[in-house]
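A single protein chain has been omitted from the complex, and every remaining protein chain is retained in its original position.
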Amino acid sequence: MIIKKKTHWFGMLFEWNGSVLPKLLPRLLIIFIYSCIVVYFREELMAYQLAINPAIFTLFGIALAIFLGFRNTVSYDRFWEGRKLWGALLNDTRSLARQVHTLVEGSNYTAERSRFIKLLTAVVFALKHQLRNTDTEEDFKRLLSPDDLNKYRNKIYKPIMLLNELGLWINNAKMEGRLDSITQANVDTNLNKLSDIIGGCERIASTPIPYTYSILLHRTVYIYCFLLPFGFVGSMEWLSPLVIVFIAYTFVALEAIADELEDPFGIEDNDLALDAMANNIENTLAEIDNKKIEAIVPSKDYYII
Amino acid sequence: MIIKKKTHWFGMLFEWNGSVLPKLLPRLLIIFIYSCIVVYFREELMAYQLAINPAIFTLFGIALAIFLGFRNTVSYDRFWEGRKLWGALLNDTRSLARQVHTLVEGSNYTAERSRFIKLLTAVVFALKHQLRNTDTEEDFKRLLSPDDLNKYRNKIYKPIMLLNELGLWINNAKMEGRLDSITQANVDTNLNKLSDIIGGCERIASTPIPYTYSILLHRTVYIYCFLLPFGFVGSMEWLSPLVIVFIAYTFVALEAIADELEDPFGIEDNDLALDAMANNIENTLAEIDNKKIEAIVPSKDYYII
Amino acid sequence: MIIKKKTHWFGMLFEWNGSVLPKLLPRLLIIFIYSCIVVYFREELMAYQLAINPAIFTLFGIALAIFLGFRNTVSYDRFWEGRKLWGALLNDTRSLARQVHTLVEGSNYTAERSRFIKLLTAVVFALKHQLRNTDTEEDFKRLLSPDDLNKYRNKIYKPIMLLNELGLWINNAKMEGRLDSITQANVDTNLNKLSDIIGGCERIASTPIPYTYSILLHRTVYIYCFLLPFGFVGSMEWLSPLVIVFIAYTFVALEAIADELEDPFGIEDNDLALDAMANNIENTLAEIDNKKIEAIVPSKDYYII
Amino acid sequence: MIIKKKTHWFGMLFEWNGSVLPKLLPRLLIIFIYSCIVVYFREELMAYQLAINPAIFTLFGIALAIFLGFRNTVSYDRFWEGRKLWGALLNDTRSLARQVHTLVEGSNYTAERSRFIKLLTAVVFALKHQLRNTDTEEDFKRLLSPDDLNKYRNKIYKPIMLLNELGLWINNAKMEGRLDSITQANVDTNLNKLSDIIGGCERIASTPIPYTYSILLHRTVYIYCFLLPFGFVGSMEWLSPLVIVFIAYTFVALEAIADELEDPFGIEDNDLALDAMANNIENTLAEIDNKKIEAIVPSKDYYII
Partner (left out) sequence: MIIKKKTHWFGMLFEWNGSVLPKLLPRLLIIFIYSCIVVYFREELMAYQLAINPAIFTLFGIALAIFLGFRNTVSYDRFWEGRKLWGALLNDTRSLARQVHTLVEGSNYTAERSRFIKLLTAVVFALKHQLRNTDTEEDFKRLLSPDDLNKYRNKIYKPIMLLNELGLWINNAKMEGRLDSITQANVDTNLNKLSDIIGGCERIASTPIPYTYSILLHRTVYIYCFLLPFGFVGSMEWLSPLVIVFIAYTFVALEAIADELEDPFGIEDNDLALDAMANNIENTLAEIDNKKIEAIVPSKDYYII
């Protein structure tokens, strides 16, 4: 998700990028041409009594309002729940990193602690790749030791299996007397949270809004747009195609945005910036691990996360 | 729930499967024929002053909007809460499996750990069968030892009784010195969560939306549809049956979808894919238990979970 | 709450029981007769310019939509929160029963464990009676020992005082060395949850929707219904009483349902089935306590919980 | 909050107390007189073309619906969150009282336990007085020992400082060997919850709905009411003042209720019954402390909490 910073209220009216207009242009053109045709044949239409009472569109409007309002809210909730889960991922990995640094004894344990941080970072990248169905190889090579790489590169549920490795790491440290049962239980609670976050992301990714809803909304929107000319050619004649395209734009665009937000882990314009968020997590964990890092400077006009 | 992948915006308008149209066709046909009859007798209607002022439908619309919006939201919330509970089931069983593998001591304890995982899987399948009122026998035979099978096949509240067995397993391991009280308390917390999840599913399954609501909404929708012709035959004549069927379609379909989603654990088209989700849980638990598993490859055009 | 199972879409239109129609009939009759009177005097009405511009009803409609939508949502939320609390009561008592069976040592402790389960069941029934302001005597006699009966029958806050007894039971078991501090803390957490559930039910029962809202909504609905004839006699004459009764039915019924659901612990048709739910909890706890129980078979046409 | 019990549907229409009507009468009178003046000059109005197209009010209605719906929901949410926090206060103080009675050893510790209960009750009253900006002196004298009274009467954040005293009490008991670290941690968790509840109440009390919203809604409602006569004098003449006052009543009353509920800790008619709730908590804590208490009998026609 790359989001432009706020522009002036007037310039914002003519923004091209960032809006869904480019994508919708062909459809709006079809509706425009179709409206013009209807206007052209308006007299025949009247003669055969094919004009629609404008009150009808208010009735349609009720269904449309319910559908669009619902679709819109649900899609945004999915988007925002996805964002919250990735926010929780940031919080929880930070907490685990802090715990490993403050609760696990031994000043000579630096290398092992770094391994834990790397494994933790690998969980984040493994989740990202699973959600986008991309290859983990490159990130795993950077983050995992050769042994771990061999062990985990072919697992089906990679983030969960790496979580297991974190659990074994903790247990190992306990065996060596670096923490006791109480602290282990404390850290384990955060591993449970990580498991909840991973499963939450899988839930959103695997269960879309019931398809029947999408079809019904889609049809209602387009039937509505294609009936509009029959209702207004009588009163507005050649002005009507223009006005109808304006109305169609708002409804069609609303459906299109909702459609993009529905699956927040994708790579469309309005989806979540998983890449930036994963890098951000890697950075903050590295700083906790006393590595030298540099702030990501967002470019002047764009939000990055 | 089998959900087709997104199709092209134009093709989506003519989608047949996946929409509720087939199911609603008879009702829409009745409304169409009925409208035609009203149009045919329109002059008698006018003569006896039986035309309805179109403004009336806007007033009805308020009630309709509240009812449909409410029903729709509540049904979807039930669907999504059901999905969240099964998501939590996945997360929680994974956490328990991880805990048994990383917190319970003893490299020679593999068989016992596998028994725990199988029992855990049996909880999931027992819940599925309880929610759908189907027989657990086949799945229990696959997952339980003969002793456990005899002990649990005739219990009334099977998932809860299996949870008790998991609690006894943990206590047994503690007796053998493989974990201490703290770790036991830690694992027990996850058993509590499982108990909450099971009870949550039972709650949704046993308490539908108050029947009075369903009746009232149902009546309002159909009274509305059957009054519509009296309001529009005057202004649209033979065009009105077609337009009325379009309007009726959106309202009737909205009610029908809400009705399907209300009980998300059923086996209708829009219900949750409990089978696929239970198999998914079995798979991920098996992988944690170091069993060789194969990824479920979703077929090209369908979501599976 | 006795809820009929789904019937056919057509038969549902003429359902008598389960709808609020019987209760509302007198009011609808009044509105019908009143409308007829207004129609009868329609010419005098016109002469004195007492007809209302139909657009007015759309303006009223905004307020009506906000009020009814709000009242409806809030009432249902209260109903559903009540249901969730009783669901949590089921989950939490089950968890406590499991903990007492798996975490408290001693195979010779069966009688004591049964006493705990009975006390736990008594909490549930005490809560039911407190919410409905009915007498606990009969259920307490069945569930409590004579000593406990004497101790608790005259307490004001019975469920909470029984909770204390459960706390003392746990402490006693600790004194006897059957569990340690950690397990006690673990069980105590579930007692805290029980306390939250009891208090949550008291909150809903003691704090209704602010009365001013109820009055304002009530008035708006009826003023609206009584003004309707003045708006439509001009255009619909003798058809208007019928149409007005249909409209009034939807609004008045919506208010009536919301009013019933507002207090979910009552004994009206749409209230929660506290009896069935308490029996269900007693059953599941008894099964955990190794008592022989029989499944409650719901009759063919009715949901029971 | 004193809330009258439900009355008959017909009598409820003419309820005077409990409604906001008395408070709004002057404003409605102004609107009525103003409407009459506009009707009187209706011919001049028409001559100068100052009549407003009634369709305009539907457009205004959109903004009005969004504003009123939003304000209403947010105000009620604040009211209900306030109620939930006080419900949680009840639950949490009960849990702490139970813990002190069942987890802290020593049959000779009764006086100390009673001091804890009194301190806990003092937290509740201190919070009430802080939220209403009233004086704690009287309640503190009744509940605190002279030493504690001197220590805490001049603190700025009284409830929080009393919480500290509770923490010291627990620590003292641990020093004397009456509870161990685990139990202390368990009780401390409930002190954390108390801290959350206190802070939650402070949040609601100190952060109202942004003032800009209140102004904008207020203006929209009154501009709407003052424009109404210009839209309807043409069609309804001398009937319009009456109808306009009815419409104005619903909108103005809705805003007035929302305004009262916004700050739920005040002492207006629709605010929370903090006095009754604090007394209720004092009572239930005293019963847990084995004090003899009497049930508060709600008078026949009124809810008390």
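Should a chain be cited, it is by its letter among A, B, C and D, assigned in written order, with residues numbered from 1 in that chain.
Operating definition for what follows: a residue touches a chain if its C-beta (ideal position, glycine included) is under 8 Å from a C-beta of that chain, and two chains touch if they have at least 3 such contacts.
No experiment lies behind these values; they were computed from the predicted model shown.
Within the whole complex, touches from the chain that is not shown fall on A, D.
Within the set A:H101, A:R115, A:R132 or A:R178, the residue that contacts the chain not displayed is A:H101. Here the missing chain is touched by one residue of A:T73, A:T134, A:N150 or A:N172, and it is A:T73. Within the complete assembly, residues 1, 3-4, 6, 9, 12-13, 15, 18-20, 54-55, 57-58, 61, 64-65, 68-69, 72-73, 76, 79, 83-84, 87-88, 90-91, 94-95, 98-99, 101-103, 180, 182-183, 185-186, 190, 228, 232, 235-239, 243, 246-247, 250-251, 253-254, 257, 260-261, 269-270, 283-284, 287-288, 293-295, 303-305 of chain A touch the chain that is not shown.
The set of chain D residues touching the chain not shown comprises 27, 49-53, 55-56, 58-60, 62-63, 65-67, 69-70, 74, 155-157, 160-161, 163-164, 167-168, 170-171, 181-182, 184-185, 188-189, 191-192, 195-196, 198-200, 202-203, 206-208, 210-216, 218-220, 222-223, 227, 259.
Assume only the chains that are shown with their structure count from here on.
Contacts with chain A and chain C are shared by B. Distance between chain centres (mean CA atoms), chain A to chain D: 38 Å. Touching of two or more other chains is recorded for residues 55, 58, 64-65, 69, 182, 185 of chain C. The touch graph of these protein chains is an open line.
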